[in-house]
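Left out: one protein chain. Kept in place: all the others.
Up next, chain A:
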Amino acid sequence: MVQSVVHQKYKLGVVSGGKVVFPRAENRSCSGKTVTLLTHDQTAVIVPFNNQLKVYSLETRQCVKTLKYANNEQLTKLFLAQGSAQVSHIALGDVTRQDSAEETKEREVSVFSSCGHVAVLNYKGRLVEEPKILNLGANFQPGETVIKVFQDPEHNELKVLTSLQESSASYTYRLFDYRRSEQALVECQTFQHVLLSAWSANDRYLCVLVRDLNSKRNLHIQPLFSESDNEVQTFPLPSTTSASTTSTNSHFATSMALDNDCSQLAIGFASGVINLINLQDKSSRLLKWHIDSVLSLCFTSDSSYLLSGGWEKVLSFWQLSTNLQQFLPRLSGVVVDCSVINDKFYSLGLQVTDNHTNSDYQLLLLNSTDLNSRVSVSGPLCVYQTPVKDVVFPVSAVSSRSSASSSDMNKSTKKQQRKLLKRKRQDFSSCLEIQPNTKHLYFPHTSAIQAYDFYKNEQVSYQYLASGVNNSMGKVRSELNLKDPIIADVKFTKDGKWMISYEIEYPPDNLLSSNDLSHTLKFWRMSENGQWVLETKVLSPHGVKAPVSSILVAPRSVNNSQGCLTADNNGGIKYWSFDETTNNWRLSKVGIPNNNHFSNSVELAWSFDGSLIFHAFDDKITVLDFNAFKKFHEGSEKAFNELTMDSAVQSIMLVNDSNLIVATQTTLNSVNLLLGQVESSFDMFPYVNGIYKNGHLARMMSCDEKNGRVALVINQQALDKNKLPTLNHTSHVLIFNADLSQRLGNFEHDEYISCIRWNHDTDFIFLDIKNRLGAVSTTTSPEMLDEVDRDAVMDQLSPNQFESELQKLTTSHRSDGRKADEVEDVDEDSVFEFINGERSQKVINMNSFTSMFENIENAQMDTLFDRVLKVIS
């Protein structure tokens, strides 16, 4: 229909998101999982993400600086390339410098990658363009990774600990000395069959639990930087119980901690028991409180307290002199790591295990004096359709979807990856909605919802929308199999005032009724304090057991946009609207379902003027008259009220009120509704067939409602040299114009994109399976400005624009006649407008005024003034 002649150029950038990296989480033999670094002045902490390093100020709890790998070519190669390394250690200063006398600069940090590279970066000021990068891992074996770097500041020595997986449970550790003069590593010690390791917080002692040839488990403790052999201790792992009949869980050590002066060793077991060994006399005592695996342990620096955490989501403090306990409950995730930073802070590594499709890590920094949360670090928390590769779960006494048990440790991740590789369906799609007013990204996350600010790259809020066990406490043992309600979909009304959430509740497992899911629709209003408040809850909106397959919010022309449509998997459709008088949402219109036909390919579209609804069900699109809530022109054979597509419809979008974009399992079509004809079609089959669950292709498509641009994501499995599929993915983002006749952009991205959404402005925001957020956005050059302003010809609600412009004109003229001080007022207003950025993208150049002087004859002074204003404002 109405097409503007000038197209803005789109470009793609991965600019936000990312997830916190727990580098050692994948390595079961390491007790400490997280890596953080307190800066020189102890006011900030550096946290590694999978796409950047973030510096958080401890004072303001805000991120004060990000070092994005993507901004530097070398770092991109190191940390972002396919199958690349992770950050495995960060140290202050340039630790690799050849001459020890050389001063290191205050703002430098050395970042160790798991492959053995060291990069020296500035964490203040500008990122170094060519950072110093050393490759120390030249003589590493394949698969060998750096897990820890030990520093001895007194002697200025450096040791690097690496590990190589032997079998699913045991590792070979190698300890290297760093030779400054040669800038290389020299192996100094090897530990075979390491099951578990721990080191003291001051980097002086190392403890490893090894399995010897007779399958006996021995503890080996040694100092790291002093050569005296008499401090090396080796003794068998003491048993926690005397009875031999107990389960393997009571023998399975899950976590270890060693105190700073090598006097005490704590070993946590899968059964929940902590064995505290006095290393002087080898006496031991048992600390019992945990009822599932102890996942994290650490001593305070004076060795008087032991911190422990596990599945309970509670951090426990043991006063070792009295055996008294204190708790910090209601943490947001399972405590997989705890450590003491510089006596002043506790750092907790938390994992939200309810999301079994991804490892959701959060880092919490607590002040050790008042235990107030100082900094909470997390990226976007996303739930994917199927678990992505390299997901790691903590060990539990029982096996469940969100935990690994001691017995299935043997099931290696390799097996899981093979399964992933073989599977045809590669549906890692995810749900993401953008709030129209605040532009916050909303991620449904199990029974909660996370609001995320794309531009600040910070979590805004995390709110539970459904009640479950998880909201207040952790689940342990058999509770792990209880499934909390899941937020399956979330939508926002166009005015941004309402949130509509759809949740699925699961009955307990192993019952006859286990498959009887219950469905709930909830309507939330934004309260003044920024929380969503539940206003209306509808149980089983489409009848008992009937799911809601699609939700569509009303256009602005219907009930002030306070309405929505829901469709079930049987062809039924319902219209819900907010009723001002009863202050409640209610069912307003019902379209009855089919008899015996069920399908998950259900999609909805609504014309901007609210008159027509397009209801795609399986391979048919039915046009409904919204007022009558019946098929449009029912009974008339010739009316254009039904479309049969070539296969099940996966996504429909109404663009510019005249084109219906229909994606089926085989094709992508643009249907011109005014002519009733299919205009352009594209072959989707190779990229869609069987890859996505029915209906999920809609997550890969979005439409800019202002100008009708359509974005489509294509994910492909990357092929290796032999043209065999690998676990890696590449993706394309295609941007089309409203009727698909023109391709305005084609961008590549190196990871699977799981969702793309229009941000109610000019950009499309996408999420990839590394939790990174990117934007496909337009750049507007000044010469196009005039056209851009008029792009919204289709917007029926814009006639007021004319009114307002007219009003502006008349008032501006009126103000001319006013007294001088009033004129100043007006000026202030316009300045204010300028600050608000409404017009800030306008650029004035020497050509801006040229058109003004054409036809200047007979123009009144006022008109001339207006023209000037028009150009500059």
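By our rule, a contact is a pair of C-beta atoms (placed from the backbone, for glycine too) under 8 Å apart; a residue touches a chain by one contact, two chains touch by 3 or more; residues count from 1.
The rule we apply is simple: contacts and distances are computed from a predicted model.
Enquirer: For the chain that's not shown, choose its UniProt protein name out of "Phenylalanine--tRNA ligase beta subunit", "Acetolactate synthase small subunit", "Trafficking protein particle complex subunit BET3" or "LANO_0H21154g1_1".
Expert: "LANO_0H21154g1_1"
Enquirer: One chain isn't shown here. Among A:215, A:321, A:595 or A:722, which residue touches it?
Expert: A:595
Enquirer: For the chain that's not shown, point to the residue among A:495, A:646 or A:761 touching it.
Expert: A:646
Enquirer: With respect to the chain omitted from the figure, which of A:404, A:668 or A:710 is a touching residue?
Expert: A:668
Enquirer: What residue numbers in chain A mark contact with the hidden partner chain?
Expert: These residues of chain A touch the chain that is not shown: 1-3, 557, 571, 592-597, 607-612, 619, 623, 625, 632, 634, 637, 639-640, 642, 644-647, 657-658, 666-668, 672-687, 689, 712, 714, 732, 734, 739, 741, 746, 786, 790, 793-794, 796, 799, 801-803, 805-807, 809-810, 813, 817, 854-855, 858-860, 862-863, 866, 870.
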